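Left out: one protein chain. Kept in place: all the others.
What follows is chain A.
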C-alpha cells in the first residue's frame, strides 16, 4: 500500500533521551484475534503465496 502522509509534526526529542542504537523497545502488542480472511481477490493470492512459501514482503517484492 502507498505511504500515508501526516502533516502534524513529530515531537522534539526530549533532552537527555538516549538509547542503544537510538531504539527503545518498551511494550508488547495486545494479543491478536484469530479471524478468517476471505480467500478472494488479488491481494489474498499474494498473501497466500507468502504464507505457503514462508516468504516475507521484501522477498515477495523481488
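The definition used in the following text is that a residue touches a chain if its C-beta (ideal position, glycine included) is under 8 Å from a C-beta of that chain, and two chains touch if they have at least 3 such contacts; residues count from 1.
By definition in this document, contacts and distances are computed from a predicted model.
J.: Pick from "Os08g0121800 protein", "Hsp70 protein that interacts with Zuo1p", "Signal peptidase complex catalytic subunit SEC11" or "small monomeric GTPase" the UniProt protein name of the chain that isn't shown here.
T.: "Hsp70 protein that interacts with Zuo1p"
J.: In terms of residues, what is the contact footprint of the unshown chain on chain A?
T.: 1-14, 17-19, 21-45, 47-52, 56-57
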